[in-house]
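For this view, one protein chain was removed and the others were kept in their places.
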Amino acid sequence: MSSPTVTLTPTPPSAAAARRPWQHPLFRPLAALALLLAIAAISVPGFLHLEIKDGRLYGNLVDILHRAAPLMLAALGMTLVIATRGIDVSVGAIVAISGTVACVLAASHGVAVAFGAALGAALLCGLWNGLLVAGLGLQPIIATLILMVAGRGLAQLLTDGQILTVYEPASFFWLGAGYVLGLPVSFYVVALVAGLTALLMKRTALGLFIQTVGINPVAARLAGVRTAAIVFFVYVYCSLGAGLAGLLISSNIKSADANNAGLLLELDAILAVTLGGGQLNGGKFSLAGSLIGALIIQTLTSAIYALGVPPQVTMVVKAVVVFAVCISQSSIWSARRSK
Amino acid sequence: MTTTTHPVLELAGIHKSFPGVKALSDVSLRLFPGEVHALMGQNGAGKSTLIKVLTGLYQPDAGTITLDGQAIQPKRTEDAQAHGIRTVYQEVNLCPNLSVAENICAGRFPRKWGRIDWAAVNADAERVLKQMDLDIDVTAPLSRYSLSVQQMVAIARALRISARVLILDEPTSSLDDAAVQRLFTVLKRLRDQGLAILFVTHFLDQTYAISDRITVMRNGETEGEYLAADLGRLALVNKMVGAPPDQQPTRLDSRASAGGDTFMTVEGLARRGALQPLDLTLRRGEVLGLAGLLGSGRTEAARLLFGADAADAGHITLQGRARRWQSPRDAIAAGIAFCSEDRKHEGAILDLSVRENILLALQARTGLRLCMSHEQQQALADDYIRKLGIKTASADTPIGQLSGGNQQKALLARWLATQPAVLILDEPTRGIDVRAKEDLMDQVRALAHAEDGQAGMAVVFISSELPEVLHCSDRVLVMRDRRAAGEYRRGELDERSVLEVIAAEPAPQAATA
Amino acid sequence: MAAPSFTTWVSVVLMGLLFVAGATSYTGFGSTQVVLNLLIDNAFLLVIAVGMSFVILSGGIDLSVGSVLALTTMVAAWLLQVAQWPAALVIAVVLLGGALFGALQGLVIHVFKLQAFIVTLAGMFLARGLCFLISVDSITIDAPLFVSLSQTQIPLLGDAFLSPGAVIALAVLGAGLWIAHCTAFGRTVYALGGNETSALMMGLAVGRTKVAVYGLSGFCASLAGLLFAFYMLSGYGQHGQGVELDAIAAVVIGGTVLTGGYGYVAGALSGVLVLGLIQTLIAFDGTLSSWWTKIVIGVLLFVFCAVQRLLSLKKAQH
Partner (left out) sequence: APLTMGFSQVGAESEWRTANTASIKSAAKEAGITLKFADAQQKQENQVKAIRSFIAQKVDVIAFSPVVESGWDTVLKEAQKAGIPVILTDRAVKVADPSLYVTFIGSDFVEEGRKAARWLLEHAKKSPNAALNIVELQGTVGSAPAIDRKKGFEEVLKTNPKLQIIRSQSGEFTRAKGKEVMESFLKQRDKKIDVLYAHNDDMAIGAIQAIEEAGLKPGKDIVIISIDGVRGAFEAMKAGKLNVTVECNPLLGPQLMQLAKDVVAKKPVDKRITVNEGVFTADMAAKELPNRKY
């Protein structure tokens, strides 16, 4: 071809500009997290204190990681769902189902069977959601609302509404309360899941397809992307993440509380995704951003406890912080600065 | 109002940059009342950006906009409208969910007793569309109509309210000749009433047919302002390209290829309300052109060939085997590629990079396994960017930041990358500049007529520009009223005889659907 | 998306079927009063759903409505009982406050280009938190105007009656229909939902409309809060938990598409009635345990949505 290629700018590719640290998309979520930690550390002396106790790292920071683990798992799944322009409000119900199934089976069938069955149940939930959204074409919020309402009922049905306490086997508690090399097992679970997911997104075309479906489903179909299969996949993945989160929670409190486990976890997960910079109308996503978002939420909660904020004020404090973080992330600041 | 020596609108020293891209630098432009002013330039020269700055969609980094001697600073499109500037932007920017009439009247509804007077709305819309000879159901949602109709609606919206300045950014890119003529009639009338009209197009014929004055832009700068009468075509092209005068690129090979073996045959392909039964043969090494007017069913035929819509009836035979498409995937797997006319809604994945957009179809065919390493992807993308002359800061730039014509080229690259056996191009020349268009047509013919003796692709070429179709195709299928009206070999037809076929007595059942 | 107007009609027909099923299975179900109770008991939800319809049609979402409802009951109760303000003034103040709260959220969404979901989620925390700052306990309202509005029964054919709250809700629905279909504001809302950039390029008042839409939703939420206060005669920070989800569900069941642009405000009524009918059916059955209640609600919701979807699909094919 002979068409003259006109070079536009003297500066090499625009990626150079994005490489400046403060223009990195993760910069602002990270800054928000750091600021929160700094505020907590200043107002509560010893908030960042870490020590080794019984061979474990002990301190608020470990707690934050530990407590944020279920939310991080849920947020990872929610990230992908949101990237396809969907939403999954059944996450909390799936947490309840998986935790309950595990606790029901733990004593009688052993931990392996219990955990397997719990994840199996979560898988079924995901298949159901996927079927409704991708197969039947229901709007995601309604499709998952069905499971959100009925799922908790199913979990309660399994336990007759009781809180089921697990006394043994002790290995049941390892997942949610055990420690390896001084860090909680849940930390490794999240790292593993996040790592695998990142690998899946990087080393296969899944990430590309998910974004494509989220940004322009019509064009995606015409380009030959299996849109329905992709949508199906993200709901299954999200459910599995929620199922794992349910295992962490019930293993941690050694019981299944069908009515309260993971209550409103879906909202927190969505919040985590948005705090991490994700767009709810689909498209570009950042797994790391969502994880940071989850950490922001948990740090906020922990800081509120540590500061001794009275419970009736907690909500207002949370709201103010969320507003502040969001506004600080607004794109209008960068637009101003670039001028 | 008669000709005055004062420009109604004057832009001076306009600068605008995006992160990493300097789109406009020191651009100036003058618009006089009662003139049609053509804004010319290659893809990515900055025409659309200039228009967006002028209408308040973008804020300039520097520069002044003067309307009637008064400096204005439109912050929003509303402001520009309030100043009497009406604009049709490059892509169709209307709301697909609203009715045609609403799209035309939104913002200024006729009212009665404090409520919208729907009867007046519809009547108004019909009236403006009538000016352009378009008789459609204005109460139907806009999304029901093809892109070309939508483009007419967008123009109608701008024409409805009398204004001081009318700006049209590539309004004719998917209109057929007849529609363009009707539009020009209207524009001429408005010009004679003293309106200042700014007009962007890549069609030189149209430029000379209507404009009085031409401003040429190159690389985000004003190259110069000329009287249309003083500037020859060749000079114009050279000013746009910025190259010294060279020979007209008439490299087009005129071999009337007999075509290779039959690759795909279609019998009785039909879809209710869209296409009457259609028979078609595609041969390797041959370009089949589809000619016809607005709504003649070319797009529908292409979509059915590709499985984008489900056919009600008909058989597809591919290399002797009967096939059915459940979805475009099946067609792609069989080696068919389809480049849609509606790049905004059916083509570009706006937030993704040029590289990802180019690779998408190839990757989708490969499945989840990466089709190539990151370096190979980069190399492939860079290769097409160079070959097709896509003007982009880098392969990592989001495709949404490219100019319209460059997006179109990137989408073409997407399908070329799959190395299809059948390439269906629906209005591929839409919005690309003169030089690129010629290059594209060369490329299309080269794809079909492979040099090394092997049969190339079977190409289906759809364009509303009759000369392009005739120029490019080995065989032309003329369509009318959603059915084939005749098939001709290269050389059997000239422009006039095709027009005669098209304009033959209207089929009685045309008005259905 | 399939034809939304058809979806609305499917809802109506399915609702009829649901009602007939109830009437044949349970004694007393078929009475006029049961139907009217649907309106009386869900009046506040209907008002919120009308406001929510506009938000969803514009392509947004408002999660703060349940909390604004609670805050309204709380502020109203506090102003009436503790500050001893006259009832009419209280009503005016809380309605204005609700609209302001919503408009402020809209402003934040528009000015800072933030996502509606997250802004209104923060708004939801804020409003709920403010309730508890006023009082963690519930406050009983005994202002005569509120009591009489609470206990007035507007007689309709025979024994049956409607509450003033229900009448207000129907009036709001009527006003909503009018705004959506007969005003430029309403059409701009649809345009926004169809394609925001296009709306901007068409020169429509995108910013003002956005702020107004959330203001309207806030107004509806506080009006619903007042209806709730008439209904319950109390202000309480825990009132209206999860109402936002009910309202969204009602709007979507009524055939409005969550991504905006398609649907009808009238659908809010059928959505609210469907949810109410499901609850009434379960209450009349009276044998379900807490968990079966949830499961049955889920199943009915599923059946309803699936049938609606399949019928609409079929219709769209023809």
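The letters A, B and C name the chains in turn, as written, and every chain counts its residues from 1.
We adopt the following convention: a contact is a pair of C-beta atoms (placed from the backbone, for glycine too) under 8 Å apart; a residue touches a chain by one contact, two chains touch by 3 or more.
None of these values were measured; they are calculated from a predicted model.
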TODO: Kindly name the visible chains that come into contact with the excluded chain.
DONE: A, C
Task: Among A:105, A:158 or A:253, residue touching the chain not depicted - done: A:253
TODO: Could you tell which one of A:135, A:169, A:195 or A:310 touches the chain left off the display?
DONE: A:310
Open item on the list: One chain is left out of this view; which of A:25, A:59 or A:116 touches it in the full complex?
Closed with: A:59
- [ ] Pick out the residues on chain A that sit against the missing chain.
- [x] 44, 46, 53-54, 58-60, 63, 67, 156, 160-163, 165, 177, 249, 252-255, 257, 259-261, 263, 301-302, 305-306, 308, 310-312, 314-315
Task: Where the unshown chain meets chain C, residue by residue - done: 26-29, 31, 33-34, 37, 40-41, 44, 131-132, 136-142, 147, 150-151, 228, 231-234, 236-242, 276, 279-280, 282-284, 286-291, 293-294
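Going forward, only the chains that are shown with their structure count from here on.
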- [ ] If every chain is a node and every touching pair an edge, decide which shape results: line, ring, star, complete or other.
- [x] complete
Task: Chain centre separation (chain A, chain B; CA means) in Å - done: 43
Task: Averaged-CA centre spacing for the pair chain C and chain A, given as whole angstrom - done: 30
Open item on the list: Considering only the defined contacts, which chain B positions touch chain C in the complex?
Closed with: 57, 76-78, 80-81, 87, 89, 93-98, 102-103, 106-107, 109, 115-116, 157
Task: Of all residues in chain C, those that touch chain B in their complex - done: 178, 181-184, 187-188, 190-191, 193-195, 197-205, 207, 261-262
Task: Interface residues, chain B side, partner chain A - complex - done: 19-22, 42, 44, 61, 219, 241-243, 249, 306, 308, 327-329, 332-333, 338, 340, 345-352, 356, 359-361, 363-371, 386-389, 391-394, 396-397, 414, 435-436, 439, 442-443
